[in-house]
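Moving on to chain A:
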Amino acid sequence: MLVVKSLDVDINGTPILRDIGLTIDNGEIIGLIGRNGAGKTTFLRSVMGLIPVNAGSVLHGRDEINKLPGYKRAHMGFGYMPEDRRLVPEMTAEQNILVPVWSTGIEDFQSRLQWIYKIIPECQKFRETPATSLSGGQQKLVALARALMVGKNLLLLDEPTEGIAPVLALRMGEILASLKAEGVSIIIAESNDAHVADVIDRTYVIERGSIVSD
Partner candidate 1 sequence: MKHNYLARAVGLAAISAMTLGAGSALAKDAITIAVPSFLTGGAAGPFGIPAMNGAKMVADAINAGKLPAPYDSKGFGGATATIEAIDEGGGATKQVAEYRNLVEKRGVDAVVGYISSGNCQALAPIAEELKQFTIFATCGTPRIFEEAPRKYVFRTMGHATADNVAAAMYVKEKYPDLKGYTGINQNYAWGQDSWRDFDLTLKQIMPNSMASDKTQFPKIFAGQYGSEISAMSLDKADLIHTSFWGGDLEAFIFQGNARGLFKKKIGVFTVGGTAAYRLGKKLPDGLVLGARGPYGILVRDRDSALNQWFVNTYKNLYGTYPSGPAYQYGQAILAAKIAYDKAGSDASDEALGDALRGITFESFSTTVEMSLGGGHQAVTENGYGITKYDDENGENVVTDVKFYPGSCIMPPEGVNSVDWIKGGMKGAKC
Partner candidate 2 sequence: METFLTILLDGLQFSSYLFIVSAGLTIIFGVMKILNVAHGSFYAWGAYTAAFFIGKFSDMGMPDAMGFLIIIAAAIVVGLILGFVIEQGILKYMYHRDEVLIVLATFGLFLVLEDIILIAFGTDPYFAYQPMALLDSVELGGIIRDVYGLTLIAVAALVALGCWYLLNKTKWGTLLKAVIYDREMGISMGINVPLVYTLTFIGGAILGGLGGAYIAPTISVAPGLGTEVIVLSFAVVVVGGMGSIAGAAIGSIIIGILRALAVHELPQVELFVVFAVMAVVLVFRPEGLFAPAKPRKI
């Protein structure tokens, strides 16, 4: 469903990604594994359309989406969860999850919300809690829920199990497994695939901005 061909990305004149290629099929979960600074986040951001790319192409189905603005990719069903969560602090958990609903005009959002709450019941529990009062791990679950709300076609998850309590990391693994069961396509970027190894269909290893094995 998504084909990335020889992607080059610079940030402030410094090359970050070089000649990256990657494919993901419908319902597939792939892992993008590499150390800090290898270029995982940059890759996810460029697929999401958050930074301009210098060369290469991103094909969604048969459509070249390389020049498509980021917000349109969200409308196409791409969901992005950044490593550092980035919940809007002055909103509750549920308000955060619902932001994409207002911007993309999802019609049956109630059923989608219930479906999300079914997979991540924790979010339902603290739906009225202000984002500022949630722990880091809880925020991560909410950020995942938010990405799920819009990410009907493809989820881009940046370090979903990184930096949270081990119990929650395990829990995150379970959630990803249940998403797999639902047939969602996911790219997971991780420096350590310990918690997610089971759900991953294929793995790409990224080093210094290039894919070294797949």
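Here, a residue touches a chain if its C-beta (ideal position, glycine included) is under 8 Å from a C-beta of that chain, and two chains touch if they have at least 3 such contacts; residues count from 1.
Criterion applied: all candidates are chains of the complex that A comes from, given by their letters.
The structure displayed is predicted, hence computed values, not measured ones.
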Sticking to the defined contact criterion, which numbered candidate from 1 or 2 is in contact with chain A in this complex? 2
Which positions of chain A touch candidate 2 when the two form their complex? 45, 48-50, 52, 69-71, 74-75, 78-80, 82, 85-91, 95, 98-100, 102-104, 131-136, 139, 146-147, 150, 163
